[in-house]
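Now for chain A:
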Amino acid sequence: MAIQMDYMLVFLLTGIGFVAGNFFLSSLLRPFRPNPKKLSTYECGEEPVGSAWVQFNVRYYLFAMIFVIFDVEAVFLIPWAVVYQSLGIVTFIEMFVFLFILIVGLVHVWRKGGLEWV
Partner candidate 1 sequence: MTLAPNISLGKEEGLKTEEFVVNIGPQHPSTHGLLRLVATLDGEIIKEVVPHIGYLHRSTEKIAENRYYHSFVPYTDRTDYISAMLMNWGYVMAVEKVAGICNPMRAEVIRVLIGELNRLASHLLFYGTFGMDVGAFTPFLWAFRERENILRLFESLCGQRLTYNYYRIGGVSHDLPKDWVGNLQKWLAHFKQVYKELYDILTYNVIFLRRTKGVGILSKEQAIAWGCTGPVLRASGVDWDLRRDETYSVYKELKFEVPVGENGDVWDRYWVRMQEMLQSISLVEQCLAKLKELDDKLPRLQRGSAEWKENAMFVIRTQSVLQVEPGEAYVRIEAARGELGYYLVSKGGAKPWKLKIRSGAFCNLSVLPEITRGKLIADLIAILASLDIVLGEIDR
Partner candidate 2 sequence: MTQEELQSYILQKYPGFKLEPLAHDLTFLVPAEQYIPFCTFLKEDPSMAFQNVMSLTATDYLDYMQVVVHINSYSQKHRIAIKVTLDRENPKISTITHLWPGANWHERETYDLYGVLFDKHPDLRRILLADDWEGYPMRKGYTHWNLTPMPDDVTEVMKDYPTVPNPLG
């Protein structure tokens, strides 16, 4: 059952319109009273000291990188998994080659010690 594309614009507009309308309506009714103390960062009641822009440990960056790689892998896997029967045997094998390359990457990072928190 093909999706009638001509209604797509209507769905799009009502969706965005509904959200924008709610935001506008509530901006009319909600109180808006910013003051410096309210906008200061929440420090469990204490006065915030120093800035949050500090060079923290590189470990975090490493973990972020590893996560992004395997997240993108998932992005490719999911659409393939939905329609892989109709795509025939070649793409089936091709996807496993793709998976195999990423597994090699994972093993390398694991052995290199990128996953433990030193």
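In the analysis below, a contact is a pair of C-beta atoms (placed from the backbone, for glycine too) under 8 Å apart; a residue touches a chain by one contact, two chains touch by 3 or more; residues count from 1.
The candidates came about this way: all candidates are chains of the complex that A comes from, given by their letters.
Since the structure is predicted, the reported quantities are computational estimates derived from the model, not experimental observations.
Candidate 1 is the one, among 1 or 2, that touches chain A in this complex. Residues of chain A touching candidate 1 in their complex: 43-46, 49-50, 52, 54-60, 62, 108, 112-114, 117-118.
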